[in-house]
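All protein chains but one are shown at their positions in the complex.
Entry: chain A
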Amino acid sequence: MTVVEDRPATSDAPPPRRGNPVWALLRNSWRQLTSMRTALILLFLLAVAAVPGSIFPQRGVNRENVAEYFAAHPKLAPQLDRFFAFDVYSSPWFAAIYLLLFASLIGCVLPRLRDHVRALTTVPPKAPQRLDRLPHHDSGPQRPEEPAAAAAEVARLLRRRRWRTRLRETPDGWTIAAEKGYLKETGNLLFHFAMLAVLVGVGFGHWYGWHGNRLLVEGTDQGFCNVITQHDESVLGPWVDASDLPDFCLRMTKFDATYQSTGVPKSFQASVGVSEDGGEYRSRTFTVNDPLRLAGANVYLLGQGYAPVLKFTDRYGAEQTKVVPFLPTDGMLTSEGVVQFPDVNIDPATGKRDPALQMGFEGVFLPTGGTDGSAVSKFPAADNPVLYLAAYRGDLGLDVGTPGSVYALDRQQIADGDLKKISGERPYVLRPGEKWTLDDGSALEFAGIRRFATISIRHDPTQGVMLVGAVLGLAGLMLSLSVHRRRVWFRVTPAGSGSVIEAGGLPRTDYSAFGEEFAALTRHIKEGTP
């Protein structure tokens, strides 16, 4: 592994030039930066710098966890935040390390590329004076031919074994120099260039990629189109404009899930209709591990849950139906949610909306309720669905303009007494088809259940390039680690009517099997086998 050692000694001891000190400083810094020692230190720094990202929650990975951390450590968290502890991988100090490594890598591989091209185009060097000083030496082989023919034969044998061979005539006979294993350095350079490509790819992916998340409920009335406003959450790369998103619409016709008897999921499948660029809806399916691949975006299935269908009939007889996703809180899909009806109980005589008469219901949905009445689901399939709800009447606080959670009622409104609980201590139990009539004659009906899927819509333009880069890099790495560079020399001198051949071998990298190879080579030359 010492190919680097014998780089032409250009830079090690440059003649002291009197010149611009700034230039000298720059040159020195560059030489420092591109030294192997610096590369080592930078690699270490990169490894160490990556550690905090596994200790602290990361915004890029899970925003909620970061929020929880802030809540749990109100003093410490803002301090940590100043050092980008929650954005380690996009922090300036992380970037500084990998950019330095990037520079070091360029500074390292470009000269090596030049040297390697030079090595590939130059002939193997002349034989050293004393072959017996080399790590491997054999003075034995004799051949019946005279030196010129014997040397040609040796060269032929070497070339057949794909040694790069050079025949030279000397005053007392012939020498043959041969070298093999150039692929090691080729592979090594390929690997390091692939690393550069991957680093560049990561950057472009970050700049030109985007993604959005969306909760999609079954039913053609619940479809969505791929525009920012219809994503529940979206992240666009710095160089992506909202109008760049590909135009397609999705509606989920059916969501199938099967489970083991233990409740562990066995399979999921989302059946959807897809319309691209305003075309007809075509049926497609996708599942976990098998995303929906569309032009310019992929759609991934991330999660699942239930959306009860609730129909509210107000005190004047007006009806409203809502399909409300409840968010799962455990593996058995015990789900929490809220349904709000701000526009009900409008007196048909006046047409005025009374904010004190808005309605809200909050509670849990169990796909499989137990017999014990506990609010915990026993199984994730909808075998015995139950809703446990509490009813509230009053100002839901939706008009204030501060966007609250759509999965819980506004606690402040309840605390202020503007939103009052009108059901009893214990939540009301509703099963599909059942109706709950309230004190003022209004009623809530549990009209049905639909499934929902949480999906992620993503585009990463450099994914393919990255894969190619990684595969090439791996190929280069394997070449680099398995090929060995070595040289052999033969000196052919006359001996009687034939010739004697002295052989020397030099493994240029740590290559323990070279002895065997060298022995086989000299044996073949002795025996003249092909």
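Everything that follows uses one rule, which is that a contact is a pair of C-beta atoms (placed from the backbone, for glycine too) under 8 Å apart; a residue touches a chain by one contact, two chains touch by 3 or more; residues count from 1.
The rule we apply is simple: contacts and distances are computed from a predicted model.
Asks: Which choice in "NADH-quinone oxidoreductase subunit NuoE", "Glutaredoxin", "BolA protein" or "Cytochrome C biogenesis protein" gives the name that UniProt lists for the one chain left out?
Replies: The record for the missing subunit names the protein "Cytochrome C biogenesis protein".
Asks: For the chain that's not shown, point to the residue among A:Gly219, A:Pro265 or A:Gly448 touching it.
Replies: Touching the chain that is not displayed is residue A:Pro265.
Asks: Any idea which of A:Met466, A:Ala503 or A:Leu521 touches the chain not displayed?
Replies: Of all options in A:Met466, A:Ala503 or A:Leu521, contact with the hidden chain holds for A:Met466.
Asks: Among A:Thr287, A:Gln320, A:Asn384 or A:Thr493, exactly one should touch the missing chain; which is it?
Replies: A:Thr287
Asks: Can you list, in ascending order, the chain A residues touching the missing chain?
Replies: On the chain A side, contact with the omitted chain comes from 1-2, 4-5, 36-37, 39-40, 43-44, 46-47, 50-51, 53-55, 58, 60-61, 88-89, 136, 211, 260, 262, 264-268, 287-291, 298, 300, 302, 456, 458, 460, 463, 466-467, 470-471, 473-474, 477-478, 481, 510, 512, 515-516, 519.
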